[in-house]
Each structure stands twice: as structure tokens, then as C-alpha cells.
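First comes the structure, then the notes that go with it.
Removed: one protein chain of the complex. Kept in place: all other protein chains.
For clarity, chains are labelled A and B in written order, and residue numbers in each chain start from 1.
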Amino acid sequence: MARGVLDIARGVAAGETTATAEVDACYARIAARDGELGAYLAVDADAARAAAAAVDRARAAGQPLGPLAGVPISIKDNIVTRGLATTAGSKMLAGWIPPYDAHAVARLRAAGAIVVGKTNCDEFGMGSSTETSAFHPTRNPWDATRVPGGSSGGSAAAVAADLCAGSLGTDTGGSIRQPAALCGVVGIKPTYGRVSRYGAIAYASSLDQIGPLARSVADAAALLEVIAGRDPRDATSLAADVPDLADAARATDVRGLRVGLPREYFAELDPHCRGALDAAIAALRDAGATAVDVSLPHTHLAIPAYYVIAPAEASSNLARYDGVRYGVRADARDLLELYTRTRAGFGTEVKRRIMLGTYALRSGYYDAFYKKAQQVRTLIARDFEAAWASCDLLLAPTTPGPAWRFGERATPLDMYRADIYTLSCNLAGLPGASVPCGLTSQRLPIGAQLIGQPLDEPTVIRAAAAVEARVGFRGLA
Amino acid sequence: MTTLSREEVEAIALLARLHLERDEAERMQAELGAIVDYFGALAGVACDGVEPMTHAVPAAVPLRADEPEPSLAVADVLRGAPAVRDDLFVVPAIIPGGD
Partner (left out) sequence: MTWEAVIGLEVHVQLATRTKAFSPSAVAFGAPPNSLVDPTVLGLPGALPSYNARALELALRLGVAVGSRIRRTSRFARKHYFYPDQPKNYQISQYDEPLCDGGAVDVIAGGGVHRVTLTRIHLEEDAGKSMHVGAVSHVDLDRAGVPLVEVVTEPCIASADDAAEFMRSLHRLVRWLDVSEADMEKGQMRCDANVSIRPRGARELGTRTELKNINSFRFVQHAIEHEILRQTRIVDGGGRVARETRLWDAQLGQSASLRSKEEANDYRYFPDPDLPLLVLTDAAVDAATRALPELPHARFVRYLAAGATADEARTLVGDRALADYYDAAAAAAPARAAKLCANWLLSELLGALHADGCDIADSPLPPASLAALVALVDDGTLSGKLAKEMFADAYRTGDAPGAIVEKRGLRQISDPGELGAVIDRVLAANRTQVDTYRAGKTQLFGFFVGAVMKETTGRANPALASELLRARLDAK
């Protein structure tokens, strides 16, 4: 099995390997595989090698190394990286070089991690298959005729195929957990506010969160521990202390844990997924947990609420792409045309959501749509609060089924329904993780989703580690 | 089935400053109608007295001390700009005082 984040960090620190060797090996794998997979949009080998050399020099000089020193990490292309082209999968930002690093990226670099490149994603994170990327599709490493999920599909595919040790993605309605599930890797969406959004290109600001993808729970926890914590530049980032997540990932014993199984999430489950989910439940029971039946009665409203709130916020957040200060500008005779022709460069799905959001925020429609959706959001959050009376965390499928073939979900609503099990977690601001728990008969990975109470990432990680330790899932790489 | 009129689609597109090609506008008209229909599920939910959840965490906004930090270098401000003259962004003439 390929070495992960912690293995490499340990090896570099111990002198068994060097950052330079790890980065070179990573680029060799990218060169060999990424032509087929299309996981990356940009790589910057010179900068990565320079950063690796600096780590190696620091070690040779006996200087203390950061906890992720020499670990090759990829960054989803909707997270800004100083000096490295960042497009959010959109033609609107083709060629844009950010003058600053996202907070999470700065934290990774300070910990010694090496940024190897930017991973493909649905345009501005709007999609569930990475097909809305303006540049190229990304293929699922398990079956190249299938999607990797999305919107962090490039990150999930790169991690699954060992084209990096770990990756940062963003999750607005499932965009870390869903591709993690479909590519057979671990993905964590932290509590809203746990990780600074500064430098995450906004899609829906009240839902977006940056989180890690990796091949093991412990690796993902190690990345999360580095990027978490209060950032004064993000007014929604929380002042809470960051707990010892590495410790949580080591403890595979979950004795006494009450695991809620929300019945609404199991009602229409694809039969291919059932077995894998049962294995995950059995794993937690083996580890000492008890399963409890719970109900989240407003679950069916999550999709309509989400597809009002997220497009409304998106229509506002994407107003800045106008061809005035940065990005691509269309030829125009006057100012109005400059705006409308430039913004015609958004892809179809992005335009659709901008239109939807503009529709929902218009004066006279606001109460019926945006405000109503925010009220329903309150009801969804209350469902979770009620559930915490009888359980400590929830286990559910991450997705209704395994990865689908390109083009299989033809209409927007078909695509929107793929997120049915992941949206509520974002609406309620809760921490969630997807951990691989088995394969379908077609050898496609299935993910189990763990949803925790606010700021209770340690319990989510403990349960995920318990599942991982017992289901015996073997990744590709 | 909710139908958005063509005029409505065009008015929304203008508000959003989006140029839609003819076929795009037609497709959008049909698709948006279907999605808005789907939102109909919200209309029947009793929400009287339910506070809208505008933020995922109920914290108060933290305030920042009034201490200056360095601005971007002017070259970095302008580097990505499509049209610049004398360190200023250039756009087609604005109707004065548009807002």
C-alpha cells in the first residue's frame, strides 16, 4: 500500500527518505497516470522542488521540522495559492495568479507540506461529478468510464491513485464526502467555522468549508489538525481550541458510543450499498458501540432548501467576476455589454445557479424563497439537535449509490438528487466524514458517512477509525 | 407546472448581468421552471415563528482592531487586470453616478 501523510512525515523526519525524493516520486506518478485521470489542472514542479529542498536543508542543518515536512499535498483549484494559477475550474479565471495564500494553505506550508499542484473541480464547486469543470473531466481511478464525484473530484481521484499523499477540498453540500466515497478515500467536512474560509473561493458562504481528503482516517485527521483553528480574517471562524485529532484517530475503541441510524437515510438505499453499510454498522458494534434508530423528519426538504440557499449566495458571490479587476474580459461596446458578455463565459451549470439565486432574492420573492429556505434550514438543524438526545453521532450512507457513468445523470434535478445524504450536514453546520466501508459487486467503493455534533470532530474521527480498522477496505494505491 | 415567461428569464438575466444566447435562454426557461416547481415543497412547510438560520453557527461577529496592515503592492493589484492606464483600472465609459 502507498505510503500516506504520516508515513512520509515520519520517514522524512527520520532521514529514511527525503522531501525531494517524495516530491520527485509524486511527480513521476502524476506523469504516468494523470494523462488518463485528469485529476490536476496545474502543477508547479519548480516551486514544489524548491520547497522540498528547503525542508531537506532544514533537516540537514538540524532545524526542527514541521509535522507535515516533505509531504506532497494537492489543493483543490477553488482554494487560492500564492503564485500558482487558480481557476476554480472556470474559464473566467483562466490565467489568474493569486497574490496571496488561503489560510489553510499557509498553515500547510508552515507545517512543511509541499504543495504539488491544483486539482480539478466542478466550476466554482457547482456540481457533483467534476463534469462542470471548464477544462476537462476527471476519471474515477476505479473505473475510468465513471465520474469521480464532485465537486472535489480531482482531489479524490488524485488521493485514490496516489498522485499526492493528501489533498484539501471544499464541501458545500457534500463536495468532499461524496467524491471521497465514490473514489474509496477518507474525506472530512469539519464543523462550519472550524477551518478558516479565507482563500476558499466562495460558492455558498454559509455552507462552504475546507477539509482534508486522504487514504486513511489518521492521515486526514493529521491534515485537519494543521489547518483548523481561529483565523481573524474569517469572521465565521470559531475561537474553539483544536482538539488532539491524531489521538482520536488512534483510538479504535468506541465502547459506550451510541450511534444513531437515521431511518430516512436508509429508506431508498441502493441495494449495492446495503451490504457495505451493514459492514460499517457491524464494525462499530464490534468496537463497543450501540446502534439506535433515530428520525430526521425534515430530510426530504434538504434538497429544495439547499438549492435555494446555495444558488442565492452564489449569485451574490459570483457577481465579482466581471472582467474589470482580474480574470477574462470579453470585447464590448459599452459597460453593460462588458458585464453581460464577460459573464457569458460562465459554464451552463453556474449560469443556471446564478439565475436561480437571482430569482430567489428578487424583491417580492425573498420571503417565499430565501427566507423560507432558511427557516426550513432551522427545522433541519433542530432535527439533529433532537437526535442528539438519544445518540452521540449518526451513521448513514454518504451517497445513494456508487459512482455513475459519464452523462448518466442527464437533468439538473437528477444531479442535485445525488447529494441527498450529504446536504443536511452542511445546512446544519455539523462535522461529517466519509470512510470507505466496502465495494459493490462491480468493485466500486462505497462510503459510510459519520455525522457528529458541532465541534465534535474527535468522535467522528474515532468512529471513522473504528470502521476503517474493522471493514478491511483495501484502496487502489 | 410553474412557467417562467421569456420576459422574466430576460429580466433575471439582466439583473445578473448574464448574456444568454437564444437557445440557452429557452433551455433555461424550461429548466428553471422545473427547479422552481421542485422548490414548491418548501411552500407547504409551516414555518410561522421559526427563526431563519442565516449562519451555521450562532456566534457574534468578532471585531478586528483598527491596526493597519500592508496593502498589496500596486503591481499585484493591477497584475490580473484586463485594462490598465496610469495605475487605474479602465472600463468603457460609466454613465456618471449610476448609483
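As a working rule, contacts are C-beta pairs under 8 Å (C-beta built on N, C-alpha and C of every residue); 3 or more make two chains touch, one makes a residue touch a chain.
Note that the structure is predicted; figures quoted are calculated from it, not measured.
Put simply, the hidden chain is in touch with A, B once you look at the whole complex.
Although one chain is not drawn, the whole complex shows that of A:Y198, A:F346, A:W404 or A:F473 it is A:Y198 that touches it. Listed residues B:A30, B:A43 or B:V90: the one in touch with the omitted chain is B:V90. Although one chain is not drawn, the whole complex shows that of A:T20, A:S133, A:T191 or A:S206 it is A:S206 that touches it. Annotation for chain A: contacts to the undisplayed chain at residues 79-80, 86, 88, 93, 96, 98-100, 102, 197-202, 204-206, 232-236, 312-313, 315-316, 319-320, 322, 324-326, 335-336, 339, 358, 361-363, 366, 370. The chain not displayed touches chain B at residues 14-15, 17, 54-55, 57-69, 71-72, 74, 77-78, 85-99.
Everything that follows uses one rule, which is that only the chains that are shown with their structure count from here on.
The mean-CA centres of chain A and chain B are about 24 angstrom from one another, to the nearest whole unit. Within the complex formed with chain B, the residues of chain A that make contact are 95-97, 99, 191-193, 206-207, 232, 235-236, 238-239, 298, 300-301, 303-305, 307-308, 315, 319, 322-329, 332-341, 343-344, 346, 348, 351-352, 354-356, 358-359, 362, 368-369, 371-379, 381, 411-413, 426-429, 454.
Interface residues of chain B, counted against chain A in their complex, comprise 4, 9, 12-21, 24, 28, 31-32, 34-36, 38-43, 45, 47, 50-57, 59, 61-62, 64, 72, 76, 79-83, 89, 91-95.
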